[in-house]
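Of the protein chains in this complex, all but one are displayed in their positions.
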Amino acid sequence: MSETFRLSRQVEFNHCDPAGMVFYPRYFEMISATIERFLSDAIGYGWSSMGVAEKGMGTPMGQIEVRFANPSYLGEWLDLDLTLARLGTASATFDIRCSSKDEARFDCRTTIIHAHTGGGKSAPWPPEARARMVAFQPPATAQQKESDV
Amino acid sequence: MSETFRLSRQVEFNHCDPAGMVFYPRYFEMISATIERFLSDAIGYGWSSMGVAEKGMGTPMGQIEVRFANPSYLGEWLDLDLTLARLGTASATFDIRCSSKDEARFDCRTTIIHAHTGGGKSAPWPPEARARMVAFQPPATAQQKESDV
Amino acid sequence: MSETFRLSRQVEFNHCDPAGMVFYPRYFEMISATIERFLSDAIGYGWSSMGVAEKGMGTPMGQIEVRFANPSYLGEWLDLDLTLARLGTASATFDIRCSSKDEARFDCRTTIIHAHTGGGKSAPWPPEARARMVAFQPPATAQQKESDV
Partner (left out) sequence: MSETFRLSRQVEFNHCDPAGMVFYPRYFEMISATIERFLSDAIGYGWSSMGVAEKGMGTPMGQIEVRFANPSYLGEWLDLDLTLARLGTASATFDIRCSSKDEARFDCRTTIIHAHTGGGKSAPWPPEARARMVAFQPPATAQQKESDV
């Protein structure tokens, strides 16, 4: 059984454009917040404890792809559901589905790298963080052979 | 011969995160600005003339993919170079490459839809806008057969 | 007895600058969100019901002043407490105090105008909205004579 991490957020004026819909760069702030809270609250290895601001470790973005389904409007509640598509030695690929009352808004797949913020060299996930992340892999994916970054 | 549309922008404090690098959601604001100025300044069919705020036409994002190469730092100048990868009846796919002094920062491919902002129904590009966009297609791409959205 | 409206928000990576502190323009997004939720959730007259995106009514900012006390850091919870300093015929002046575990972060005083979004002409608050707002005035303030915008 795999787990899903959910962040729920209400669409604010701040997120909306002159067409009255969420301006898509704001979705990337929500995607970032979903990964931020997942690492901190579900895994116990967030950006503060990595020391991202003190030239410790961080999780720079490797790549990201988003397909948009329907627009979102002021006041709606959005659910961002994160699962782990693939866990590498020093990387993690997430699937994040955003919906509102079960209507799809976007699907995102993104890969982050666990790396030194000074220099950018990648480094293996700490064992405890790794062990906790495995629970968020769907069964089929978990059986895939893992590979390096 | 195909043309490239360039937007150059200096990295501001506003764009940078606690690791001292550009926070990637800010790149999506720059991508949006590149498409905004391309449509307005190169094509003469920008969001103001579409009437995006008056329930006229707009260009909602269909999908977007970005692969990140190297981080960007405070004060650097970034060049965002846009070419047209594919021109559909009511859509356009852009390649946007971001670099600083010829060092790659990211590569983006994104598809926008020409659609009514109220309701979201797609509609063909106006002929004048379409005619101007063709110049930004690379030769090989331009020979491909066009298809609908 | 007067009431206070509270919005609590956790500091995200998204809010922080290269010095590792909240970048002050992000505080203005939080101030906006506090007023947004106050009008919608406490007063029942939010920006959606005003029709701000449909050339109905809105609440443009007249003036705003913020004095900063202490910096805020990643992961901290901030409490934004709003009271009504003055209620005009077509305006409202709020005091918003931001703190974290009782340590002051900033004090804000700001005046919004109830006005038509097309044209900008001010208009009196609807009676129901006005009646609900009065509860958020401190006793001393409530005794002051009200005046027009």
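Letters A, B and C mark the chains as written, and numbering starts fresh at 1 in each.
The criterion applied here is as follows: a residue touches a chain if its C-beta (ideal position, glycine included) is under 8 Å from a C-beta of that chain, and two chains touch if they have at least 3 such contacts.
Quantities reported herein were computed from a predicted structural model and do not represent experimental measurements.
Of the candidate positions C:18, C:124 or C:138, contact with the unshown chain belongs to C:18.
The set of chain C residues touching the chain not shown comprises 17-21, 23-26, 28-29, 31-32, 47, 52-53, 58, 60-68, 70-71, 117, 120.
Hidden from this view is one chain, which touches chain A at 13-14, 16-20, 23, 25, 74.
One chain of the complex is left out; on chain B, the residues touching it are 12-14, 16, 20, 29, 32-33, 36, 40, 46-48, 52-54, 74-75.
In this text, only the chains that are shown with their structure count from here on.
Taking the mean of each chain's C-alpha atoms, the chain closest to the overall C-alpha centroid is A. Separation between the centroids of chain B and chain C, computed from CA atoms only, is 35 Å. Chain A and chain B have Cα centroids lying 24 Å from one another. Chain C has its Cα centroid 31 Å from the Cα centroid of chain A. Counting partner chains per residue, chain A has residues 20, 29, 32, 47, 52-53 touching two or more of them.
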